[in-house]
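Just one protein chain is left out here, and the rest sit where they should.
Our next item is chain A:
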Amino acid sequence: MPWFQKSKKIQSTQKKAELPDGLWLKCDNCGEIIFRRELQKNASVCQKCRFHFRISSREYIEMIADEGSYREFNADMKSSDPLKFKDTKRYPDRIQKSTKKAGMNDAIRTGIALLNDRKIVLGIMDFNFFGGSVGSVVGEKIVQATRRAKEGNYPFILICASGGMRMQEGLFSLMQMAKTSCELAEFAQTRLPFITVLTHPTTGGTTASFAMLGDVIIAEPGALIGFAGPRVIKQTIGQDLPPGFQRAEFLLQHGFLDMIVDRTRLRGTLSTLIMHLHDADDSESEEQVSTVD
């Protein structure tokens, strides 16, 4: 089969992807048996079919930031359950479970890093924490990251993975769309680039706010990106969705993305974009390297 037909197939068949334990594993998409270490070396992208396995926020940091340069801030910011929310479980119990699972206190890491010796602010949402949902903590961390970037004259790169706003914080969550937009509107008055990277999946209020507000918007191949989730749309219109609907390739075709970038080339692409858009102060960047925290 020619390569372009194969890549078509990927677009519509992205499935849950988490690297199972063991030396060898089977690609969720093409069934290829892959040596685990090989996959990791290849940014968790299947060499045969380019299927992008889900990776954690930590792995994105390792992939994008110069080695050992990442300094996380606000890592211990944690949700305080403003509604005393309870469904079948208490919200704080769900948070605790997510913290255990993802090894972080909420659904985003924010920090300062070097990218090819240039200082950047880097935020990475993590779908492993509460489905990457946005509540007060994610909103505040994005606002503070944006401010750090503005104060330091750094570009801001935000990697998105999110099912949308977090129900358990009610309207507080919805207002994070407004809050981050206000800060990003201030950021847009500067000449600092804000680049978003949309990974699988990016939906709901996340897409309908900061994810779509990038000066440059990048997506990973096959990523599901949309406002309404496919299940809701299907229910509303009472028919199956066309193949490839709401995938990165569909969005690119309809004009809502600047580009789709294979994860193995993400670091290089980000670096080049920043070179094009950001007027770095060279004398300062020397000093930045040594005072990264």
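Going forward, a residue touches a chain if its C-beta (ideal position, glycine included) is under 8 Å from a C-beta of that chain, and two chains touch if they have at least 3 such contacts; residues count from 1.
Convention: contacts and distances are computed from a predicted model.
The chain that is not shown carries the UniProt protein name "Acetyl-coenzyme A carboxylase carboxyl transferase subunit alpha", picked from "Exporter of polyketide antibiotics", "Spermidine/putrescine transport system permease protein", "Acetyl-coenzyme A carboxylase carboxyl transferase subunit alpha" or "ABC transporter ATP-binding protein". The residue from A:C30, A:M63 or A:M175 that touches the chain not shown here is A:M175. Although one chain is not drawn, the whole complex shows that of A:L192, A:A211 or A:I260 it is A:A211 that touches it. Considering the full assembly, A:E140 is the residue among A:D28, A:D126, A:E140 or A:E220 that touches the omitted chain. Across the interface with the omitted chain, chain A contributes residues 76-83, 85-88, 99, 105, 135-137, 139-140, 143, 165-167, 169-179, 181-186, 188, 204-205, 207-213, 225-229, 232-233, 236-237, 241-242, 245-246, 250, 254-256.
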